[in-house]
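Missing here: one protein chain of the complex. Every other protein chain is in place.
Chain naming follows the written order as A, B and C, and within any one chain the residues start at number 1.
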Amino acid sequence: MAKKQQILVIGHDNAGCTAEHEKIAFETGAEIAKSNAVLVSGGLKGVMLAASRGAKEAGGITVGIIPQDEPSEANEFCDIVIPTGMGMTRDFLTALSADGIIIIGGGSGTLAEVCAAYMHKKPMVAIKNTGGIAEQYADKFLDHRNRIKIIGVDSPQEAVKKILELITA
Amino acid sequence: MAKKQQILVIGHDNAGCTAEHEKIAFETGAEIAKSNAVLVSGGLKGVMLAASRGAKEAGGITVGIIPQDEPSEANEFCDIVIPTGMGMTRDFLTALSADGIIIIGGGSGTLAEVCAAYMHKKPMVAIKNTGGIAEQYADKFLDHRNRIKIIGVDSPQEAVKKILELITA
Amino acid sequence: MAKKQQILVIGHDNAGCTAEHEKIAFETGAEIAKSNAVLVSGGLKGVMLAASRGAKEAGGITVGIIPQDEPSEANEFCDIVIPTGMGMTRDFLTALSADGIIIIGGGSGTLAEVCAAYMHKKPMVAIKNTGGIAEQYADKFLDHRNRIKIIGVDSPQEAVKKILELITA
Partner (left out) sequence: MAKKQQILVIGHDNAGCTAEHEKIAFETGAEIAKSNAVLVSGGLKGVMLAASRGAKEAGGITVGIIPQDEPSEANEFCDIVIPTGMGMTRDFLTALSADGIIIIGGGSGTLAEVCAAYMHKKPMVAIKNTGGIAEQYADKFLDHRNRIKIIGVDSPQEAVKKILELITA
């Protein structure tokens, strides 16, 4: 079996992504690469770009699944680009391409990915103190069905360690 | 221009849909039909079925956009069936097919539809006291961007009146 | 069971659609409406528009499944608009929404819809002497598997009669 673990990093896109978010995303991407997993992202700006850059600089493989139909719309740190041409509906495809998910901040698009991941029973961790959806749902259940708890973690290192544990559990 | 207003009703599917939810959904569907709008739903059970039935009994037109690729999977109150064969990803298509959305209870699938609707700037109302996502987000914003408030309403009649106002505003 | 028969009409879009194609598409739409079936199309110009207009003028119901995410992109003869936001990938959704398909001329998009319809085992008829894909595949099999023959017919009236026979067979 050739397939590597695929870890999806989601969160703030360009709007609202601070230098601190970028630093956390970069370190998360690097940690994923060091763990020999593949970094999957939405392939655009903000957390997506910073995580991809972190993974590339640590020698990893990166995949960007983008809303547009032109591969050139992806950021320059994606080895492999999957142009879906499906607009925001691509948020469901990113979730499906994940063995596990790490959340850093995030708005409505991030929440859509979390919903998709939940429906497909994917493990999720949220890095605390990053605001947005990560903050709102860390250590909580997404809905009244209480099926999958989104585990709150304190650092990129803990995030990758925890998600790999959950994936292989 | 032939196009009618298309109102999407979302909420509890079979799991967790009580007789009270069904009554509210039925009345919402009937009210939509009386307003000469088209009832759009996810075409399956629970709130989707009850709303479609309400619309049909009031002489309206109903559309069911389903996850499966076989039209026969839709409930028997759908005049027109759109089988997407896309699984839960169809939640994004239901949102795109709405001019406005009415929320009755609901779990993770409903929340995904709300996220999609929000990203596409669709007006939304939530019927209060129906639990789930409707309750959690009534009179709130979905995320930190505070772009579209989900308006809380008290009854099916108020829901349809309000959503038609928001659509034509 | 509320569901009506849904007949998809596909073929030349604006490019290459002659007055003769429009006349044939208009009559096909009208014939579908008179048969109490729903006319489904890709919702844009050319054969799609002419067939929708024919169905509307004969008092029928029309559905347009469009590539864009804005309903206003559909032609003005669609009662119900399904905006997919999926670009040309919507050609697979139009095929899935058909109980049977009528082909009038057509290019690569039409052929994609024919492939999708074939894979989902939908009956198809092609109006002869309309050029393009209809001409190329009338009374032929799509591929070497020889599963579904695309039946050649001579007129809109024969097309609708034949496709309804095949659907209910």
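Throughout what follows, contacts are C-beta pairs under 8 Å (C-beta built on N, C-alpha and C of every residue); 3 or more make two chains touch, one makes a residue touch a chain.
All of these numbers come straight from a predicted model, not from anything done at the bench.
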{"item": "Of C:E20, C:E70 or C:D143, the residue in touch with the unshown chain", "value": "C:D143"}
{"item": "Option touching the unshown chain, where A:Q6, A:S35 or A:Q136 are the choices", "value": "A:Q6"}
{"item": "Residue of A:G85, A:G132 or A:P156 in touch with the missing chain, whole complex considered", "value": "A:G85"}
{"item": "Contact footprint on chain A, counting only the chain that is left out", "value": "1-4, 6, 38, 56, 61-63, 65, 69, 71, 74, 76-85, 92-93, 96-97, 99, 120"}
{"item": "Interface with the unshown chain - residue positions in chain C", "value": "15-16, 88-89, 91-93, 106-109, 111-112, 115-116, 118-120, 131-133, 142-145"}
{"item": "Chain B residues touching the omitted chain (full complex)", "value": "69, 85-89"}
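Rule of thumb we're sticking to: only the chains that are shown with their structure count from here on.
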{"item": "Equivalent-chain rotation between chain B and chain A, CA atoms, steps of 5 degrees", "value": "180"}
{"item": "Self-contact between copies chain B and chain C, residue sets same or different by half", "value": "same"}
{"item": "Euclidean distance of C-alpha centroids - chain B vs chain C, Å", "value": "29"}
{"item": "Overlap residues in chain C, where contacts from two or more other chains coincide", "value": "69, 85"}
